[in-house]
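Have a look at this one.
The complex appears here minus one protein chain, its other protein chains still in place.
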Amino acid sequence: MGIVVVDVMLKSEILDPQGQAVAGALPRLGFHQFTDVRQGKRFELTVEGEVTDEVLAAARSAAETMLSNPVIEDVVGVRAQQPAPQSPAAEPQAAEHQV
Amino acid sequence: MKIGVVTFPGSLDDHDARRAVRVAGGEPVSLWHGDDSLHGVDAVVLPGGFSYGDYLRAGAIARFAPVMSALIPAARGGLPVLGICNGFQILCESHLLPGAMIQNDHRTFICRDQRLRVENATTAWTSDFARGDEITIVLKNQDGQYVADQRALDELEGEGRVAFRYVVGRSVPDGPDTDAAQVTAPVKYDRFATRNPNGSYRDIAGVTNERGNVVGLMPHPEHAIEEGYGPSLDGRKFFTSVLRSLVNA
Partner (left out) sequence: MTSATKPGSNEPDPSTQIGVDTVSDASTTPDTAQPWSELGLKADEYARIREILGRRPTIAELAMYSVMWSEHCSYKSSKVHLAQFSENTTAEMNEKLLVGIGENAGVVDIGDGWAVTFKVESHNHPSYVEPYQGAATGVGGIVRDIMSMGARPIAVMDSLRFGAIDHPDTHRVLPGIVAGVGGYGNCLGLPNIGGEVVFDPCYQGNPLVNALSVGKMRIEDIHLAKASGVGNLVILFGAKTGGDGIGGVSVLASETFDADGPAKRPAVQVGDPFAEKVLIECCLDLYAAHVVDGIQDLGGAGLSCATSELASNGDGGMRVWLDRVPLRDASLRVEEILMSESQERMMAVVEPGRLEEFVAITARWDVEATVVGEVTEGKHLEVFWHDELIIDVPPRSVAHDGPVYHRPMHRPAYLDALQAAVPDDLVRPGDGAGLKAALLALMASPNLCDKSWITDQYDRYVMGNTALATPDDSGVVRVDEETGRGVAISTDCNSRYAKLDPFSGAQLALAEAYRNVATAGAVPLAVSDCLNFGSPEDPDVMWQFAEAVRGISQGCKTLGIPVTGGNVSLYNQTADEAIHPTPLVAVLGVMDDVARRTPSGWQTSGQVIYLLGATGDEFGGSAWSQVAHDHLGGLPPRVDLDAEHRLGEILVNASRQGLVAAAHDLSEGGLAVALAEASLRNGVGARIWLDEVCGRDGVDAFTLLFSESAARAIVAVPRTEQVRFTDLCTSRGFAHASIGVVEDEASVLEVQGQFILSLDELSAAHTSTLPAIFATR
């Protein structure tokens, strides 16, 4: 099972009111080092099997036709997600459930 | 004259759009999103609401509905289409109109009686108005800020394709779109006083295509058609215009 991650951001010339709100709120929590915040969207698309180049191309096409609105958004990333490391408890559990 | 009104899952003002068509003297026809036929209607209204919950982006999913596969070529071919609020969003997502809508600049939903100026009285849906007419129409939305790049905006202005503009003038500090600075400056009371209610670029409230058959606007004319149930009767002319233009066609 593979996952393709797609990132979409508002175009830089579009005012981002949500990002602005976040940028205004961070200093109140003590974060003074961030001069700007822009908010976007991240999509995770699941495929059976591996993430091949064809899968990535299909994801990019889906991103450009539906996941983003090209008038106001850019697709800034389409990549395979790295699989999560195996959890150490996985193997012993299997043994427990054996008849 | 038959005017189709499309219902998507989540459409809210379809019932009211049908009423407006009836009041203007037309025959409303209900069109289902999943049906790829327009059933020979003479014009189509894409009504307001939250189609598909506004998920992904307002209108982004509705734009791919089967009914749109029939509507888009028909619109390109001259069929009069009116997109109201969510309908406007769907028309923009479908690229039948330029630009896009993002969240209101004050980040809240706003419902108010909004003063508009008619900028283009030659379209299928505005021919019963005169250019410069000021009308009062209900505005109610969360994502009504019209944006487009400079080139697109200049093109719209240059070709006279801005259909409606928000009348921006004196304002009363009351609604959620209030600028904090306004609070300290006492203003003359005027119940029709307005401000740009969502940050739309160039105060644009509605636009039309080159041919003038497709018009989209954020405010809701279908809520200004009945005495006692809206701020005015100014919405009627949207529907009488198209009926007249169809008769004359």
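As written, the chains take the letters A and B, and residue 1 is the first residue of each chain.
Basically, a residue touches a chain if its C-beta (ideal position, glycine included) is under 8 Å from a C-beta of that chain, and two chains touch if they have at least 3 such contacts.
Nothing here was measured: the structure is a model prediction, and the numbers come from that model.
Only one of the listed residues, B:52, B:146, B:164 or B:201, touches the absent chain: B:52. Contact with the chain that does not appear here is found for just one residue of B:105, B:119, B:203 or B:234, B:105.
Touch with the chain that is not drawn comes from one residue among B:138, B:167 or B:207, which is B:138. As for the chain not pictured, it touches chain B at residues 9-10, 12-13, 15-16, 19, 49-50, 52-55, 105-112, 138, 140, 142, 172-180, 182-184, 186-191, 220, 222-223, 226-230.
Everything that follows uses one rule, which is that only the chains that are shown with their structure count from here on.
Computed centre separation for the pair chain A/chain B is 33 angstrom, with centres defined by C-alpha atoms.
Those residues of chain B whose C-beta lies close enough to touch chain A in the complex are 56-57, 60, 64, 92-93, 98-100, 102-107, 147-149, 199. Taken in their complex, chain A has these residues touching chain B: 10-11, 13-15, 17-18, 21, 66-67, 69, 71-72.
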